[in-house]
Structures are given as structure tokens and as C-alpha cells.
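First comes the structure, then the notes that go with it.
And then chain A:
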Amino acid sequence: MKRLALLIVILSGGLLLYATKDFPSWGDPNSPASTHVSPRYLEKSLEETAVPNVVTAVLADYRGYDTMFETTVIFCAGVACFMLLRKFEPEERDLYYRHIPTGLTLHIKGEKQIPSTSKEFEKIDAIWTPYDFIINTVSRFLVPFIQLFALYVIAHGHHSPGGGFQGGVILGASIIVLAVAFNLRTAVRRFGEKIDGIMSALGVFIYAGVGAFCAILGAEFLNYRALAKILPVGKVMARSHGILAVEIGVGIAVMAVMICIYNNVASEGKFDEGL
Partner candidate 1 sequence: METIHSIRPLLAILASLFAIPLIVGFSRRPAMREFWTFAAAGSKFLIIVSMLPLVLTGRRVTCTIFEIIPGVPLQLTVDTLGLLFALVSSSLWILTSIYSVGYMRGLGEHSQTRYFCFFAVALSATIGVAFSANLLTLYIFYEILSLATYPLVTHHQDEEARSSGRRYLAYILGSSIGLFLPAMLISYHLAGTLTFSASGFLGASISRKVLMILLIMFVFGAAKAAVMPLHAWLPAAMVAPTPVSALLHAVAVVKVGVFVIIRIITGVFGVNLLKSLSLTTPVIVLACITILCGSLIALSQDNLKRLLAYSTISQLSYIVLGVSLLSQRGLTGAFIHIPMHAFGKITLFFCAGAIFVATGKKNISEMKGLGRQMPITMAAFFIASLSIIGLPPCGGFLSKWNLVLGSIEAHRPLVLVVLLVSSLLNAGYFMPVVYKAFFFKTESAVAGVKEAPLCCLIPLCLTAIFSIIFLFYPQPFYELISHALKCIIGAGV
Partner candidate 2 sequence: MDFLLTHLVAKYNFWLYIILMMIGLYAMIAKNNLIKKLVGMNIFQTAIILFYVSIGSKRGGTIPIVEHIAGGGEHAINPTRYVNPLPHVLMLTAIVVSVSTFGVALALAIKIYQRYKTLEEDELLTRIRES
């Protein structure tokens, strides 16, 4: 196998090397890639979409259709992780509870359980370890700031690097930090699985829905210009707003999916203690 691998690798590497001889040299401003299609984005994007960050303009508008599917790919991954890993029935019905005031652990066998409304008891796993105070406090302190930054990244994607993806990932990461610092149950209590599932669908739905809405308004699919009919702005600014709308959708979807993947991977779909 190793020899075969080496052979394939060398073969493909050699082919690629052979091809580089015809490449324009690195960073050549006169290469076809830099002269054929892309100049228009640089020249016109501000004028046509009112978005100075050309990457955002291309991402969400000129090639917005790609990005819609990119978000869909993320969504697929979330749904796939849910479908593959999520276990609804626990394998063994051994329940562990921790009495919060005293720190005693209760082990219940059989059908009985403590109602989840109880404030004094906390459901735990057999492998429960006490939380680390410093980590807890720091992360609790940090999470709001992370989230604020994430919102900034989403909202300011028009003018600076960033956008829905990066913001969404950071937003998701803030919840993941909670799950790592405390445990998965705490994180899920804050941000439930159901909400998560609905939000992942909602995010991509916003994106595709904006596109479809443009089509309903009589333009092409994803032609945000059509939004000018209902928004009190000009056609160029309508594009800018459309981009913002889809970026928000992307942010929601990516956040929800990141959390979903983490939850399922970290707990093998049992939604217990987590790591």
C-alpha cells in the first residue's frame, strides 16, 4: 500500500510540477487570472454594490449563489452529524444526580427519576469531575465579549475582513467555550438542541429566502436590486442591504451548525457530560 501510495503521490506531484512550467510567475499582475475577470470586481464593486470589501461583495453578491450552497454544505454537515450520531434512547438507565448544596452524588437504578425542574439536584454522569473555578469564571466573563466581537464581525463585513462565516464560527465558538469550560449540559441548557436545529435551518432559509424573494419581486434569483422595491433605498444600497441580510443568515446557520457538530461529536450524540 505504501509503495502504491508513493507511486500515486509522485505521479500526481510530477504532473503538477510539469504543469507549473507554463504558469505565469507568482504575483504577476499581468497573468490572465488578474486581468480577465477580477478587475471588474475591483473597479465596479463599490459602485455597483456599495461594499468596499470586494471579497464580501463577490462572495455575497456576484457569486452569491456559490455562497448559498456553501452555507448549505455547512448545513448538510450539521444535519449529517445529527443524523449519524444522535442517540435518543439512553443505552442503560442508570441515572446520577448531584445534590448541589451538599455535593453528594445520587445513583438511581430503574424507572424513577428526579423531575428536571428541581433546583437542588443536577443530573450528571458517572465520570463527573468538579469544575475548575478559574476556568469557569474566566470563560463566563469572556463569552459576552466573544459574542459581541462576533456580531461586530458579521455586521462590519462590508468594510473590513470578516462576514457571516467568521462571525458565525466565533459565535458558535462562544457557546462551545461554555460547553468545554462547564459541561455540555450547561451549554445545552443555555442554547437548546431544538432551538439550535431550528436556527440552523432558519439561517440558510434566510439566505435562500432572500434569493427567492428577489425572484418573487420579479428579478432574477438573488438579484438584491429587486429589494429596492420594498426598501426605502436606491438599487445600489439595496444590494448592500441584501448582502447584509444574507450575511446574517449565514452567521446564524454557521453558528447553529458549529454547535450542533460539537455537541454531537463531543457527546457521541448522547448529550451528556460532554468532554
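How these were chosen: all candidates are chains of the complex that A comes from, given by their letters.
To be clear about the criterion, contacts are C-beta pairs under 8 Å (C-beta built on N, C-alpha and C of every residue); 3 or more make two chains touch, one makes a residue touch a chain; residues count from 1.
Please read all numbers here as calculations on a predicted model, not as lab measurements.
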**Request:** Determine, using the touch definition above, which of 1 or 2 touches chain A in the complex.
**Result:** 2
**Asked** Taking the complex as given, what residues does chain A use to touch candidate 2?
**Response** 1-2, 4-6, 8-10, 12-13, 16-17, 20-21, 23, 25-29, 31, 33-34, 37-39, 41-43, 45-46, 52-55, 58-59, 63, 66-67, 70-71, 73-74, 76-78, 80-81, 84-85, 159-161, 165, 261, 264-265, 268
